[in-house]
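All protein chains but one are shown at their positions in the complex.
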């Protein structure tokens, strides 16, 4: 086979994958699914609309951002650190899993049904919480902030209400994410 | 909306006019009217329909309808370096709109840039182009507007700082720059060409964005339609030579004006609004007339498609960030993603729009006939100036037939 190949180094969920040989032009979602066995980042549309495939890009400046893996080539992630849905919960040495506050809230509130879009919502909400930690938002602005952060994500089962409410409640219950006044 | 008309003219116009002030005692100012009877306009349905068509051709809504606001009730703000100018309510509301205006008053605003109260309009209102409108067309638009539902939406006060807020200053500006005829930008004599000239130069007021502006904010008529950056996204050169160099022919241009998408090209930024609000509504004959005028009775041959070699660093970024949608070969996806091969924006000599699109992205857009394009993410935080310049150079060289001469500083300047 004579496809042009590239070497990329990825750090996924804290694990460094030393140079992977990938064909030029492979999308990140395909590398996650077919090479790394991480299938939680889901293919919904393949053209960057539905956001079921987003991962979290941890930037060097300590900020984080959602990136759609269905339209972003693996080359972009060369040398970068990302978190996928499989790396959001914490697993201790004994293999016990502690869900993140967002995951726990989605579970508590029955936020999802089929769960196909859930990884995208978890990652979007996680990025939002991390942003609010750096720059808190007025309590009165929380609902609008949640809506803006999740608006791009498509859900077909539960009509968004339980996702949005869960994220709002986590934000309001987490010290340091909100301010009392504008 | 971004600054559709960056009001550079205000700066110097005021200086000019400060000198001229004493010389001109405005008869018009003295003749200004307030109060007066509410006008009742009777017009046949046909006349109203014609007025509606003309109002769309003149794209009145682009400024006089604010996003989310009532139709023609004004409120759209146009930012300038000197403050913000707000388009006014032109519904027939007697107190907020033009309910007391006569067709003469309306004509005076379109033709001379003077409001019913005698005060000068700023040329954010393109009377500089509308001046060529026939009285009959002005009356038809007036008749249409006067039968709209009156909207009680107060006009926002234009927020220009002193001395730019002296409207009288525009008298001198008009004396210098207001002209009856805009020069033709193509060669032709056919009826279609004549009609097209009227649609492009007068109703469509294309030159207000596409013609470069001089130091006083005036249209530089010697360079009509040669392209200008009033706002963040530049209006490109739409002279016959400029269009042909980017591969435009009458058919593709007509498709673009009526549907907003033609081959690898889709309207974005302000031009998207122009298509959606204005040109999509035009008849096939009028679209053909516009393309006839824009390209001339004898259109120049469109430049052939070119494929070149791009730089490797740029290609790496292309593969990483762009190929997922636009394809490794730049062909895009039918009905979904525009192609980049010979895309008009890549074929512009000025890299500005390509840089801006790369940095800012383009939001999801709806087009006529239920067509929609998904949003394109911006890559401002994913590309350094060097990477962005390399990417833009790759695109220009590979599929635009342009020199890869963009420097990181060009990108930096647009961040």
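When the chains are written out, they are named A and B in that same order, and each has its own residue count from 1.
Keep this in mind: contacts are C-beta pairs under 8 Å (C-beta built on N, C-alpha and C of every residue); 3 or more make two chains touch, one makes a residue touch a chain.
Note that in this section contacts and distances are computed from a predicted model.
K.L.:
Given the choices "Amino acid ABC transporter ATP-binding protein", "Spore gernimation protein", "Response regulator" or "Oxidoreductase", state the protein name listed in UniProt for the chain not shown.
P.N.:
Of the names offered in "Amino acid ABC transporter ATP-binding protein", "Spore gernimation protein", "Response regulator" or "Oxidoreductase", the one UniProt assigns to the missing chain is "Oxidoreductase".
K.L.:
Who does the absent chain touch among those shown?
P.N.:
A, B
K.L.:
For a quick check of understanding: of B:58, B:133 or B:153, which residue touches the chain that isn't displayed?
P.N.:
Touching the chain that is not displayed is residue B:153.
K.L.:
Where the complex has a chain not shown, which of A:8, A:82 or A:122 is the residue touching it?
P.N.:
A:122
K.L.:
By the contact definition given up top, give the residues of chain B that touch the hidden chain.
P.N.:
Output for chain B: 52, 61, 65, 67-71, 73, 151-153, 327-328, 333-336, 364, 370-374.
K.L.:
Applying the definition given at the start, please give the residues of chain A touching the unseen chain.
P.N.:
1-3, 23, 25-26, 30, 33-34, 37-47, 49-50, 52, 84-86, 88-89, 97, 99, 103, 106-119, 122, 143, 147, 150-164
By our rule, only the chains that are shown with their structure count from here on.
K.L.:
Which whole number of Å gives the spacing of the CA centres of chain A and chain B?
P.N.:
The mean C-alpha positions of chain A and chain B differ by 40 Å.
K.L.:
Which of the residues in chain A come into contact with chain B in the complex?
P.N.:
24-25, 27, 47-49, 59, 65, 68, 70-76, 78
K.L.:
Using the touch definition from the top, list the residues of chain B that touch chain A in their complex.
P.N.:
316, 319-321, 323-325, 328, 333, 336-337, 364, 374-375, 377, 381-382
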